[in-house]
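Okay, here's the structure, questions in a sec.
Moving on to subunit A:
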Amino acid sequence: MVRHLAAGLLTIGLALAFAALVLGYQPDAELNRTALYYAENTAKDLGSQNIVTAIVVTYRGLDTLGEVTVLFLAAAIVGLILAPGRGAEGAGRRGAPPPGELLTTGSRMLTPLILITGIYVFVNGHLTPGGGFQGGAILASAALLVLLADPGHRFAHRTIETIEGVSGVAYVAVGLLGLAFAGGFLDNRFLPTGRFGALLSAGAIPVIYTLIGLKVGAEFASILANLTETEERR
Partner candidate 1 sequence: MTFEWIKIPQSLLTLFIVLNYGLLLTALVQKIAARAGRRHGIPIWQNYVDLLKNYGLRTNITHGVMYYLGPVFRLSGGVGLLLFVPTIYGSEMFSNLSFAGDLILALYFIFFGTLGMALGAGESGHPHAAIGVSRGLSQVTAAELPLALAVFSVALQYHTLSVTDIVAAQQGGVAHWTLVTNPLAVVAGMFSFLGSMMRSPFDVVLAPQEIPIGPPTEYHSSYLALMQTNRAIFPVAKMVIYMNLFFGGASSWAEFCLKIFLIYMVSALVGVVFPRFRVEQSIRWFLTWAVPVGVAAILLV
Partner candidate 2 sequence: MVSPLFILAIGLGAAFGVGLLDARSRGLAFAITLAGLAAMSAIGAEWLWAFVVDGVQPIMVMTAGAPPPFAINLRMGPAEAALVAIICLTGLLSAIQMREALLRLGRRAMAVLSIAVMALSGIVLTRDVFNLFVFFELVVIATGGLVLLSDDPRATAAGFKYLVVSQVASMLMLIGIVFVYHAGGSLNVDDLIGSPAVAAGGAAGLAFLLLMIALVLETKPFPANGWALDVYEAAHPGFGAIFSAASASAALYAVDKVVGVGGAAFLPMLTAIGLVTFVGANLLALSQTVDRRLLGYSSVAQVGLVLAVIGLRDLLGERYLMVAGGLLVAHAVAKAGLFWLSELVAGRDFAAWAALRRRPILIFAFATFVAMLAGLPPFPGFYAKWELTHALMAQGRPELVAAILVGALFEAGYLFRWFGRALKATPPEGVSDLPVSKVGVVVLTALGGWVLGEVWGAASPYGDVLGATPLLVALAFLALEPLSARIKNTLAIVVLVAAFASGWPHFDPLQLIFAAIVLLGGAVIFVASYAFADGRRTGFYPSAMLMYAGLAMLIVAKDTFGFFAAWEVLTIGSYFLILRGKQSEPHALSYVVFSLGGAFAILAGFALAAETTALFPIAGLKQVAAPFAPWVFVLLAVGFMTKTASIGLHIWLPGAHAEAETDVSPMVSGILLKAGLFGLFMLLMQMGRQSLYGVDLTLVLLWIGAASALLGNLMAVFQEDAKRLLAYSSIGQMGYAVFGLALMNHLGWLMALMFVINHYIYKSSLFLSVGGVYKRTGTREMYRMGGLITLMPLTFFAVLVGIVAMSGVPPLSGFGGRWIFYNAILDTPARLPMVVIFLSGPIAFLYLFRLIHTIFLGQLKDEHRRIREAPIWLIAPQMLYVAFLIGFALFPGLALRKVDAFISRFIPEHALNWDGLTITSAYGYWNPVSIMIVIVVIFVTLLAWLVFLNRRAQMVKQFNIVFAAERPYRPETTHFAWNFFAPYRRALGPLTEPYFERFWQAQTDALHGWAGFARRFYTGDGQVYAFQVVGFVVIVCWAAMGMTP
């Protein structure tokens, strides 16, 4: 009981601080310096329709690189943690009920569709909302569907890791290309920015987003694979 009381007290303390923040907050009427620069220069410099993608991929490319590394780390460490608990082939099947007829046929039909939508999402990252992360997540949901349909399915770890490794190294290479040929590390202008709004426009942004999509998809898949292959602990 004391814990609830103390936690309540602390929450109220924080609430007062946050309330001060909220009350003191005046929304800007005009875009501030940084946002104004992005609004005017993205189309002109980078040729990308979706300003958020431009910021995520190029202007704050280092953040995204760091964040992809976060996922890579998470996948690696989850693999490290769950490695000792790896169960024998098909261990996952014992407890779960056999997948229904509807699930198996539906998954066989839907998986390619989901894959295509995923690829569409991260290829058109610079044109429409969405991008590498969202596309990667969709690819992962495709893998998820396959797992639900056939719990014992063993993913080929080698392929997942090679995709992950190759796209990671490629991403860094693209960054270095930007450093060598264009303005700085992760600059996308070493490729032509092309016609505004076309598929192959905005320099290397689509290339980078594709790599990110593949990498994120592979990482989520490896996390899911590691999770399914663990022993069931009662």
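Convention: contacts are C-beta pairs under 8 Å (C-beta built on N, C-alpha and C of every residue); 3 or more make two chains touch, one makes a residue touch a chain; residues count from 1.
Regarding selection, all candidates are chains of the complex that A comes from, given by their letters.
Note that this is a predicted model, so its numbers are computed, not measured.
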In-complex contact partner of subunit A, selected from candidates 1 or 2: 2
In the complex, subunit A residues that touch candidate 2: 3, 6-7, 10, 13-14, 17-18, 20-21, 23-25, 28, 32-34, 37-38, 41, 45, 58-63, 65-67, 69-70, 72-74, 76-77, 79-81, 158, 161-162, 164-166, 168-169, 172, 175-176, 178-179, 182-187, 189
